[in-house]
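Apart from one protein chain that is not included, each protein chain of the complex appears where it belongs.
Letters A and B name the chains as they come in the text, with residue numbers starting at 1 for each one.
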Amino acid sequence: MPITELSKNELCDTGIEELDVMLGGGIPTGSTVLVVGSSGSGKTTLCMQYLINGAKKGERGVFFTITEPLFKLTKNMEGFEFYDKKLIESGMVNLIDLRIISERLGLDTEKYTVEDASALLDILRDIADELNVKRLVIDSITALCYRLQTPEMIRDFIFKLGSSLAAMKCTTLLTSEVPPRKFQYSQYGIEEFISDGIMFLGDIERKGDLIRTFQLVKMRGAAHSRTKSAMSISTKNGVELAPLLKSRE
Amino acid sequence: MVNVLIDGLKERISNAIKINQSIGIILPASNYPDLVQALFERINSTPEEAWVYVTVTKPCDNILSQFEFLKDSKNIKFVDCISRAAGINKANDNCIFVESPTMLEKIGLEIINIFKEVDENVKKYLVIDSLTNLIIYNDPDIVTEFFYHIINRTRTKNIHTISLAIEEEELDKYLTRLIYLNDKILKVRDSFI
Partner (left out) sequence: MVKEEFISTGIEKLDTLLEGGTPKGFSILILGGPGSSIEILAKQLATTGNVLYFTTEETKEEILDTMKRFGWNAEKIEIIDIATEYSKAILSGEQKRVSVYEQRSKIKLKELIEIGSSGTPQITKGGQDFLAVLSNSIKISKYEKIIINSLDFFLNQYSQEEVLRTLHAAKISNFQNNGVIIMIMTRGIHGDVFERKMEGIADCVLELEVLQKGSTFERFLAVKKMKNYAKKIGIARYAIDSDGFILEMIERIM
């Protein structure tokens, strides 16, 4: 297959073994990947694991949250064995609450105007530059867009975000919240166009139980399978993937 | 009488597992208690081996209180697939809990994860107790697929597998199909010895 072989430093491995195998080594460096799922599907865990794994091999990262206060985020993460507090303390992984930033800038934290949003984007980029991060997470793009008033503003914002991210050298995961069991990738229907990749965290029903699933829907510049995997989240290993057994349901 | 039966079982299993990578044991429900006792005694007597015991039959906690000698065993780890579904939330260092016996992929993952931490030169064994109960909780086809995966994965990692099938009239046709995926089949009958 004429897929360009990317050398190791052009790939950003997620540290989730089965996913990296699926990706042929990792996410092409500099990509923007949408991590889609309903609430509780493991988006935040997956993103954090990606940052921590990067930090463990010396790649600095930043996690921008806009949905959860930091203490809640760290409390949830402390249960996982992959989570290493020292990496946060040493600044290898930076957790930043975007609401505090907007508050400090004098923005209304619940409602953004076009100017607010682009000011925030500038700050986001400046922070990423200042910290010299290789890995960036925004959790969630849905919550960010929710603060904009009209569909036009959201459109504009997403495209601006896309071009800002493209100009940065870091590999970005954006989480996107969708209602459960809806096969859409984003709330506003356009987030997927600015992303180079889409990971879909869903579930299937089996005998009344919900089995977590993972699907790599798209990844530009990587040959990958689109088959669904079963996903497990455990405190010991965080997110893990396994081939999904075919049930007839 | 009972001891003779258990000793006989131990010997048969030991011999079979030495030669074969995977063995299936099919037995009537009345022999089940003797068989598990034989297995646990065997595990306890060989601390140099590493065992993973997947239980879909009894909560791990029940097994440990019945076979107290297992509590200090360092060579056995449990994957308990029914405690969580039954609402039992006791933590146990020697046991990994899977939320439901329907989460077959997760069961598979946990088995492999435990063996990953075992030294390569140690002899490794896996017990699935039981295929019958997996079929009760799942579609028989998906259990076949799961079991096929397990047999293959454990084979490549040089893990010996012992799977139990308790005879159950209505499930026999599925059990037969499953049990034949093993290299060797032992049939336990009352007149076994």
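The definition used in the following text is that a contact is a pair of C-beta atoms (placed from the backbone, for glycine too) under 8 Å apart; a residue touches a chain by one contact, two chains touch by 3 or more.
Remember, predicted model here, so these are calculated numbers, not experimental data.
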Visible chains in contact with the missing one: A
Of A:I101, A:M153 or A:I190, the one touching the omitted chain in the full complex: A:I101
Residue in contact with the excluded chain [from A:G40, A:P69 or A:P180]: A:P69
Which of A:T29, A:N76, A:T109 or A:S234 contacts the chain that the document leaves out: A:T109
Where the missing chain touches chain A, by residue: 69-71, 94-101, 103-111, 113, 115-116, 119, 122-123, 126-127, 130-131
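Note that in this section only the chains that are shown with their structure count from here on.
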Between chain B and chain A, distance of the C-alpha-averaged centres to the nearest whole Å: 39
Chain B - residues contacting chain A, complex: 96, 99-100, 102-106, 108-110, 113, 137-139, 141-142, 145-146, 149
For the chain A and chain B complex, residues of the former touching the latter: 206-209, 211, 229-230, 232, 234, 236-237, 240, 242-249
